[in-house]
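Quick notes on the structure that follows.
Apart from one protein chain that is not included, each protein chain of the complex appears where it belongs.
To keep things simple, chains are lettered A and B as they appear, and every chain counts its residues starting from 1.
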Amino acid sequence: MTEPALVVEGLRKSYALPGGGRTTAVDDVSFSVPAGGSLGIVGESGSGKTTVARILVDLVRPDAGTITVNGRERTPGRRGGVRPLGPGARRAARLGRAREIQIVFQDPYVSLDPRLTARQCLHTALRLHGRYEGQAAAARIGELLDQVGLGKREADARPRGLSGGQRQRLAIARALAVEPEVLVLDEAVAALDVSIQAQILRLLADIRRETGVALIFVSHDLAVVRHITDDTLVMRRGRAVETGPTARVLDSPEDPYTRLLLSSVPHDGWDPAETVRLRAELAGL
Amino acid sequence: MLLDIEDLTIELPPGAAARPMLAEVSLGVGRGEVVGLVGESGSGKSTTARAVLRMLPEGARTSGSVWVDGEDVLAMDPARLRRHRSRTVSMIFQDPRSAMNPVRRIGDFLTDPLTRVLGLSRRDAVAKATELLASVGLSDPERRMRQRPHELSGGMLQRVVIAAALSTEPDLLLADEATSALDATTQAEVLALLRGVQEERRRAGSGLGTLFITHDLPLAAAYCDRVYVMYAGRVVEQQPARRLFADPKHPYTRGLLECSPSLEDDREPRPIPGRPPSLSDAFTGCPFLPRCARAEAECESWAPVAVPFGGGDGDGDGPEEGGSAACRRLELVSRSSA
Partner (left out) sequence: MTTVTAGALAPVRGRARRPVPVMIAGGFLALVVVAAVCAPLIAPHAPDAVDLSASLAGTTSQHPLGTDASGQDLLSRVLYGARSSLLAPLALLALAALLGVTMGTVAAWRGGWVDTLLSRVTDVMYAFPGLLFVVLVIAVFGDGLTTSIIALGLAYAPTIARYTRSLALAERSKPYIDAYRVQGMSGTRICVRHLVPNLAGAIVGYLVVLFGEGLMSLATLSYLGFGAGSPSIDWGLMVQEGQDAVVQGALLPALVPGTAIAAVVVAFNIVGVRVSDRLGKGR
């Protein structure tokens, strides 16, 4: 057994409601991803899957739970843990965490800085992490653009000059620039045209093979998850209702909610009334 | 045919686009029929739907005709057009929130067309609206009537919009990505509801025709009776939905099916190279040529035309069995077999 790239234990997050009271977005969620592995987190809106993604990359601070990358526990946020002293140490900690987990967001139309060309976007990331300087940085940018299939014209284009698929390629390159151990994809193909979706899925599979980065695929689309992940975690109302190898979870689901989700995927001879029936069954449980 | 679009071409003023938004689109929807209209962004599927309401792009030049129930929508006088929009046809859009005034109650949203269009009294309208809400599967309809849009989830709102769309008892329903923004299970539930409505109207003898516009080919193939696939402003294929999964004729349709991941089989989704063409891409021959794996030199100068197959005359209003595809290779095959 290789050491897991990512171990998440007992993640919990609740929010205060405007009218008083609290809502639990993530409730005791645990999972792990082996190095170079690929996990799908599926669920519908409000299932808490996006909150998990945002917790992983520090955009949301969890109430409880630990996240361990390659055996190192991620430095807890300012609250609770020891705050690193001095701006230098804080900066080093920030950059270190960035190299552990990166993310690609859903909407490529707003996830890129409108002012920067593709080249400048990648250069900003490389300069921040200071691993490449001058000539080496330029070479690395070329490498990254090449890796995601962006050409010379695209390199000097601003986001508004790029198509949706090209923007998402750039967002992937930006995440890879930091050389993370884990890459989170938050509905990363949902906003793209179908024919482009498949291109990006293939690109992600290639990148996983080439770089050994572990992928976490947060998605509502079971069919997409089926083709890109080894394991699947099904979330409902903040809880993990079922987890296991993707083929097993999708071919012989154990949880009624997983069955409900599967029934809603159109196929030859599909009857949407089946979903209605399963929902009623689930409500009756 | 309830809806019969014939050779509809819509061109933007010169300089605004390099190709027509719609080119020679022919499409039919019969009473009681659910017809899918599938395409990626820029394919012209929404433009087609809007043309049925004569909501045309500004400054566009239009040729061809849009017949609804035997009348040409493009030639209606303003009074007739208003009636056409309010009575004969209803449209459901993707985002229910943008279709509703956020400060008005659900009840007002529903009763308004009932009193204005159908001329019901206020009390009758309220009763009918409550009934409609119950019929689209919303619990506690009386309370819903008093609620405002922000108090309801997206799925519930889309049911309200559907209730409103059906309230004037239209002949034709245009659903433009009506379920695309919903969760998959909610989408299935809403579609089950629409299918039920369709069935009910069929039994009542006043078949409702539905034009179901979506980017999701597997969904259209699974839900509709017949499917049209559009690419670059043209219909590239149309055939009965149940045959589509098994026997797509046009390379683009096949590509779409092959690149959509599926639950059943383990083959990896195979991407179509390139990107969907925008309005600034012009074509001399077949518009799919740059992305087509089976293209030949002759395709570069081939003017796309619907080639019928499997019986029928190719415009969609013949026997249901047949279909057509705008592919030169298919034309060669059918010519050699003829």
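As a convention for this text, contacts are C-beta pairs under 8 Å (C-beta built on N, C-alpha and C of every residue); 3 or more make two chains touch, one makes a residue touch a chain.
If you're wondering where the values come from, they're calculated on a predicted model, not measured in any experiment.
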From B:Glu58, B:Asp77 or B:Asp266, residue that would touch the chain that is not displayed: B:Glu58
Residue, one of A:Ala125, A:Leu162, A:Leu261 or A:Val276, that touches the chain absent here: A:Ala125
Option from A:Arg74, A:Arg97 or A:Arg202 whose C-beta touches the chain left out: A:Arg97
Contact with the hidden chain (one of A:Glu73, A:Asp113, A:Glu133 or A:Glu254): A:Asp113
Positions on chain A contacted by the hidden chain, ascending: 57-59, 91, 94-99, 101-103, 105-107, 110-115, 125, 128-129, 160, 171, 174, 178
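Note that only the chains that are shown with their structure count from here on.
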Approximate Å spacing (C-alpha centroids) for the pair chain A, chain B: 33
Residue ranges of chain A touching chain B (in the complex, touch as defined): 44-45, 163-165, 193-199, 201-202, 205, 220-224, 226-227, 250, 260-276, 279
Chain B - residues contacting chain A, complex: 40-41, 154, 183-189, 191-192, 195, 215-219, 221-223, 242, 245-246, 255-256, 259-264, 268-273, 275-276, 291
